[in-house]
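Can you read through this structure? Questions will come right after.
Only one protein chain is missing from this complex, and each of the others stays in its spot.
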Amino acid sequence: MFVAIILILVAVGSVLFHLWSPWWSTPIASNWGYIDDTIDLTFWITGVVYILILFFMAYCVWKFQYREDRRADYEPENNKLEWGLTILTTLGVAGMLAPGLIVWNDFITVPKEATAFEVVGQQWAWNYRLPGKDGKLGTAATQNITDENPLGINPNDPSGQDDVLIQSEDLHLEVGKPVKVLMRSIDVLHDFYVPQFRAKMDMVPGTITYFWMTPTRTGTFDVLCAELCGVAHHAMRSKVVVDNASDYQTWLAEQETFAQSIAEARNKTKTIKTLASK
Amino acid sequence: MTQTAATNPNQLDGTQGAVSDWASDQRAFKNVPWGKAMMWIFLLSDTFIFSCFLISYMTVRSSTKIPWPNTSKVFGLNVNGVEVPLLLIAIMTFILISSSGTMAMAVKYGYERKRKMTTALLLLTALFGATFVAMQAFEWTKLIHEGVRPWGNPFGAPQFGATFFMITGFHGTHVTIGVIFLLIVARKVWRGDYDTGKRGFFTSRKGNYSIVEAMGLYWHFVDLVWVFIFAFFYLW
Amino acid sequence: MAQLEGQQHPIGTYLWIWGWLFVLSAFSYLVDYLQFQGAVRWTLILTFMMLKAGLIMAFFMHLKWERMALVYALLIPMFAVMVFVGIMVWESDYTLLSRLVFYATGT
Partner (left out) sequence: MADIGHDAADYAPPAELEEVDLYHAKSWITKYVFSQDAKVIGIQYALTATAIGLVALVLSWLIRLQLGFPDTFNFIDAAGYYQFVTMHGMIMVVYLLTALFLGGFGNYLIPLMVGARDMVFPYVNMLSFWIYFLAVLVLVSSWFLPGGPTGAGWTLYPPQAIMQGTPGREWGIIMMLLSLALFIIGFTMGGLNYVVTILQARTRGMTLMRMPLTVWGIFVATILALLAFPALFVGAIMMLLDRVLGTSFFMPHIVELGEHLKYGGGSPILFQHLFWFFGHPEVYIVALPAFGIVSDLISTHARKNVFGYRMMVWALVAIGGLSFIVWAHHMYVSGMNPYFGFFFATTTLIIAIPTALKVYNWVLTLWKGNIRLTLPMLFSLGFIVTFVNGGITGLFLGNVVVDVPLSDTLFVVAHFHMVMGVAPIMVIFGAIYHWYPLMTGRMLHEGMGKFHFWITFLGAYLIYFPMHYLGFLGMPRRYFEMGETSFVPESAATLNEFITVTALIVGFAQMVFLFNLYWSRRNGIVAEKNPWHANSLEWQTPEMPPGHGNFGKELPVVYRWPYDYSVPGVEADFIPQNVPAGGTATGAE
């Protein structure tokens, strides 16, 4: 009796916790509402099964508790029942999997109009690179990294010269515009993760990874690193600001391009050198 | 420890036999002594080890942008001024195959209780094995002289040296261990331990001629792995 | 100790197989010596490899004469290896591609 009650309490308590707890997905700010829908669907299907199983157990424990004068049934198997349950489960699985795969197909198919920008991770900071006026990112490689070119942009690639660099500052995006996020790391694995965007992906040194999304809501969101990358993994933060079109353009105009930053860095070393030689 | 299983005259064969064997009691592999069963399962596990090595090699090789060295040149030998590609490796391959042949015959003579013949063949196998290891050592020395290192080499992708030393090293270790055990088994056969049921020094258990067969399985496996290494590492 | 039968086969079989292994090894070697390239090379290498491996397993390791119970137990797990190989072929192509597309120099 007691055990059965506890089992029921576990089931009911879990449901109540789900309904009343203040903790649930952070409000979404991207086009990936489908992901949330798939989660909800999975929740319903599995939740019902979970509750049913717990209630069934509770019933058994209550109804068939040991009595000296009773004997258990002897039923080695029941093929019909087992097959029936198998088929039902298969249907349940298919019901979750099919929508999931359709959304996944969307997730990995980047629309043509998406503009690409790049996130570069390093221990333990975030840098970003936006295509300049030509709308194209220049090539880059970790080998090219120097003090004046910390992102390793290919200095000989003309399309890279006007790329906009944002180092250790907030990234801005324009609301409603699909973006393809290209990700690159110069040292270890990191993971570009903005909870409100739902999407995330690891950044792997030696490869480029990507995902795409459309920000749907203006505001400032936290960027976290979601792949263990050393002692300061938890402190690897940044912010992404989703602007409306005009704010975005103003912000963009203020940013420095690759060519400018190189020139600036050269000037700096030159002055330091001249100062030192004096 | 006994190895005999009564053979059932109306045993089924083929797939049906497999089903009935697995459904039977006492042993799933009829007529297979414990030691041999253990060796087979170990080899299965070892296959996964070598597969993982080869898969890793394939992955690093085909995902690096730096060109892979031309193995046929790197492992070539200069014989009287003529560059013969892969010569050393070819010889090693033939030696290892020869050792497999002698091993197979050793097993046969073992079951026929021809102690002298078995011992001789086992020793011959060990000799081939040792030669193989020696040639491998020669090959390593040669490459090291040419500047090949685990972390880099003058010919191309640094993974070349890394995978080369790792895979051939691991295979060579297997051969070396095999040679040692061949010598031990040869000694036991020579002394007649498997006829008198003398107990092992460490395990204090009796052995018999199926141990020669288990030894043989191991040895053929080492040869088998070489077939794959030869194809994938040297010929690719 | 009870009678021990084990695997016994005529010596001729072993010698034949031995011979074949020599021949096949020579063929594999010739693939390189004659510098076949591309698809031909791969087909030849793999064919000779499989033939050699098959002979060793079937005759030297006695699998031909073992009961199927053992043979299946050994071969079925290889399926997992094949899946792993397949996935990794695909994966390394993908990695290489992304390296070629995005990186200016080296990796």
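Order of writing sets the labels: A, B and C. Residues in every chain begin at 1.
As a convention for this text, a residue touches a chain if its C-beta (ideal position, glycine included) is under 8 Å from a C-beta of that chain, and two chains touch if they have at least 3 such contacts.
Bear in mind that the values here come from a model prediction, so they are computed numbers and not experimental data.
Novice: Missing chain touches which shown chains?
Specialist: Looking at the complete complex, the unshown chain comes into contact with A, B, C.
Novice: Pick out which of A:Val119, A:Leu165 or A:Val204 touches the chain that's been left out of the picture.
Specialist: A:Val204
Novice: For the chain that got dropped from the picture, name the residues of chain C it touches.
Specialist: 2, 77, 80, 83-84, 87-88, 90-92, 94-95, 106-107
Novice: Given the full complex, what residues of chain A touch the hidden partner chain?
Specialist: Here the touching residues of chain A are 3, 6-7, 10, 14, 17, 21-26, 32, 34-35, 38-39, 42, 46-47, 49-50, 53-54, 56-57, 60-61, 64-67, 70-78, 81-82, 85-86, 89-90, 93, 96-97, 100-101, 103-105, 107-108, 122-124, 141-143, 145, 147, 152, 183, 186-189, 191, 193, 195-196, 198-207, 209, 220-222, 224-235, 237.
Novice: Tell me which stretches of chain B touch the chain missing from the display.
Specialist: Touching the missing chain: residues 1-2, 4-6, 22-29, 32, 34-35, 37-38, 41-42, 44-46, 48-49, 51-53, 56, 59-60, 63-66, 150-151, 157-159, 161-163, 166, 202-206.
Please note the rule applied: only the chains that are shown with their structure count from here on.
Novice: What whole-number Å value describes the gap between the mean CA coordinates of chain B and chain C?
Specialist: Comparing mean C-alpha positions, chain C is 14 Å from chain B.
Novice: Name the residues of chain B that each touch 2 or more other chains.
Specialist: Chain B, residues with two or more chain partners: not present.
Novice: Please set out, as single numbers or ranges, the residues of chain C touching at least two other chains.
Specialist: 95, 99, 103, 106-107
Novice: Spell out the part of chain A that touches chain C in their complex, as residue ranges.
Specialist: These residues of chain A touch chain C: 138-144, 154, 156-157, 182, 184, 206-209.
Novice: Mind pulling up the chain B residues that touch chain C in the complex?
Specialist: 2-4, 7, 13-15, 17-18, 21-22, 28-32, 40, 44, 47-48, 51-52, 55, 58-66, 72, 85-86, 90, 93-94, 97-98, 100-101, 103-105, 107-108, 110-112, 197, 206, 208-210, 213, 216-217, 220-221, 223-224, 227-228, 230-231, 234-236
Novice: Taking the complex as given, what residues does chain C use to touch chain B?
Specialist: Going by the criterion above, the answer is residues 1-9, 11, 14-15, 17-18, 21-22, 25, 28-29, 31-33, 35, 41, 45-46, 48-49, 52-53, 56-57, 59-62, 66-74, 77-78, 81, 84-85, 88-89, 91-93, 95-96, 99-100, 103, 106-107.
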